[in-house]
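Here's the structure we're looking at; comments come further down.
All protein chains but one are shown in place.
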Amino acid sequence: MLAYILRSLTQATLVMLAVAFIAFSMFRYVGDPVASIVGQDATLKDRQELTESLGLNDPFPLQFVRFLGNALQGDFGISYRQGRPVAELLIERLPATIELAVISAAVALGLGLMLGIYAALNRRGVIANIVMSLSLIGVSLPTFLIGIGLIFLFSVYLRWLPSFGRGEVVAFGWWTTGLLTDSGRKSLIMPVITLGFFQLTLIMRLVRAEMLEVMRTEYIKFARARGLSDGSVHFRHALRNAMVPVITITGLQLGSIIAFAIVTETVFNWPGLGALFVRSVEVVDIPVMAAYLMFVGLVFVVVNLIVDVLYFLVDPRLRGGITVPSR
Amino acid sequence: MALMADVLAPQDAFDPVALNLLDGFAHPMERGMGSNMLFVMGSDEQGRDIFSALFYGTRLSLLVGVASVIFSMVLGIGLGLLAGYLGGKIEMLIMRVADIQLSFPAILIALLIFGVARGLIPPQQYETTAVFVIIIAIGLSNWAQYARTVRASTLVERNKEYVQAAKLMGISGFGIMARHVLPNVMGPVLVIATINLALAIIEEATLSFLGVGLPITQPSLGTLIRSGQKFLLSGEWWILFFPAMMLVILALAINLLGDWLRDALNPKLR
Partner (left out) sequence: MSEPVISVRNLQVEFVTRRATLRAIDGVSFDIHKGEVLGVVGESGAGKSVTGAAIIGLIEPPGRISGGEILLNGRRIDNLSPEEMRKVRGRKVAMIFQDPLTSLNPLFRVGEQLVETIRTHLQMNERQARDRAVELLTEVGIPAPEKRIDGYPHEFSGGMRQRVVIALALCAEPDFIVADEPTTALDVSVQAQIISLIKKLGRERGMAVMLVTHDMGVIAETADRVAVMYAGRLAEIGPVRDVVQRPMHPYAKGLMGAIPTLEASTERLVQIPGSMPRLSSIPRGCAFNPRCADVFARCHVDQPLPLSVQGRQVACHLYENERLKTAEVAR
């Protein structure tokens, strides 16, 4: 158990270091950090002094370590464009993105599981086939078009839902939530559908495929031959086995929800991290880009760790260091 | 058809001289108030014919899509062959990078590459280089899949006798092997390429839609959709609708082509 988790942790740290390295390289070599702080008309002496005080003359590894140290303390430098600490900008926008992503992920996972199981158990059913065909369209439609389509239908045509922003939010310390107000909840609906739709179709198709695969196995036939109820065969035996691969892929997918939020946030003018990142790319605000990269990297690594642990809990063959007999 | 935009389009949609501001916001199938031209799909705020703009936009979308797919294909095949042939640390490095990259969404990677390129290229040259930058950004974000496929079949070939024999004779086995591996992987690579073409076109449209892709002077379908979104709330739906439909149809058509190609190249599939 311990060895397994240690191995996952080491891997996570390595990936994180690689991401940090890329972020640092961007930070240090793209654009001119000095010029962006003191401006174009500073004297050569001023610039040299600043270069020295920022430690930009130090050897590369030392600079990297310093960058890492600062990042660990939540210091990502100062935004070139807004002149405010990057960390402050991120924290301000974090709740909006987290709220959107978590709700979308929950919806995608919940509905995806349910529809996937349904489609697998009623393989020849009419509804299952309709759902499957619809999901195919979902996979091939670009996210932003789904968002725009929703805006057209619900905001322009039906005038039911607001087309942009978070609505009214309630603050708890630094955290803000739109879940407690009517306008906040209404504002969430369309972005959640837009962000969750692709993941939903993906999870659904995956669950269906895995369920069908598992239902063909001998141990499911044997479970039936022992007279176990359909409920137990489907939801205890088949589902648990189908979940093993589903967990891995779904975990990665849910991680990428954070990244896909970039598009959704832009469509709906959602004041989150993704919109901030797009803006920073547009105006080449390198520190913000670097910090966002680190943030996404962190989310991925954490999600991966959780997936590893879940995997471990679900599949006993990984426990106890006994090698899995290959079939 | 879209390739011949210059000839077919009724209006040179992106030459300001050809536009008549009085034609602005013509509804579909309406004649412009300035030029009396027929606007089959309506016009935008500057009197630009949407129908003509579609031709130009589709052409550019296709161009960027095809170019970036070729770029990532060449890069992926090259790195895949190299990894499979050399093995050892280099193989591990290449495949690790591919793994990490594959676990992040392509759009994020393209955005990052785009941002970095923006930082490195002086702003004055931005408009002229935008197309190349976006091709490279999308291309770089999609090479890993090719590399995986090619490496897998290279591994099979690596230990075959002719490669070993070539090595013993002091000839580089690489060229010989590449000649043996490439015909074998062309099928799967082509299938990946068509699927990726649809993805690349959508990726470009998304980037442009986000406002970090092609500038308004060189509009792709994504740029057209972005500029059309402004007018959605005020009721001029056609500015957005036709480019969006075009994008969907384009993506679906290419996906269908991909499906067909996969079935055609794989006789084992039912």
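The letters A and B name the chains in turn, as written, and every chain counts its residues from 1.
Please note the rule applied: a residue touches a chain if its C-beta (ideal position, glycine included) is under 8 Å from a C-beta of that chain, and two chains touch if they have at least 3 such contacts.
Worth saying up front: this structure is predicted, and the values here are computed from it rather than measured.
Trainee: With touch defined as in the header, list the contact partners of the absent chain among those displayed.
Mentor: It touches the following shown chains in the full complex: A.
Trainee: For a quick check of understanding: of A:48, A:70, A:129 or A:232, which residue touches the chain that isn't displayed?
Mentor: Answering carefully, the residue with contact to the hidden chain is A:232.
Trainee: Looking at the full complex, which residue from A:59, A:83, A:173 or A:316 touches the chain that isn't shown here?
Mentor: Within the whole complex, the residue contacting the unshown chain is A:316.
Trainee: In the complete complex, which positions of chain A touch the hidden chain?
Mentor: Missing-chain contacts on chain A: residues 217-230, 232, 236-237, 240-241, 244, 314-317, 322, 324-325, 327.
By our rule, only the chains that are shown with their structure count from here on.
Trainee: Applying the document's contact rule, which stretches of chain B touch chain A when the two form their complex?
Mentor: 100, 103-105, 107-108, 111-112, 114-116, 118-120, 198, 202, 205-206, 209-212, 225, 229, 232-233, 235, 237, 240, 244, 247-248, 251-252, 255
Trainee: Considering only the defined contacts, which chain A positions touch chain B in the complex?
Mentor: For chain A paired with chain B, touching residues are 15, 18, 26, 30-31, 140-145, 148, 151-152, 155-156, 163, 252, 255-256, 259-260, 262-263, 266-267, 277-278, 280-282, 284, 286, 289, 293, 296, 300, 304.
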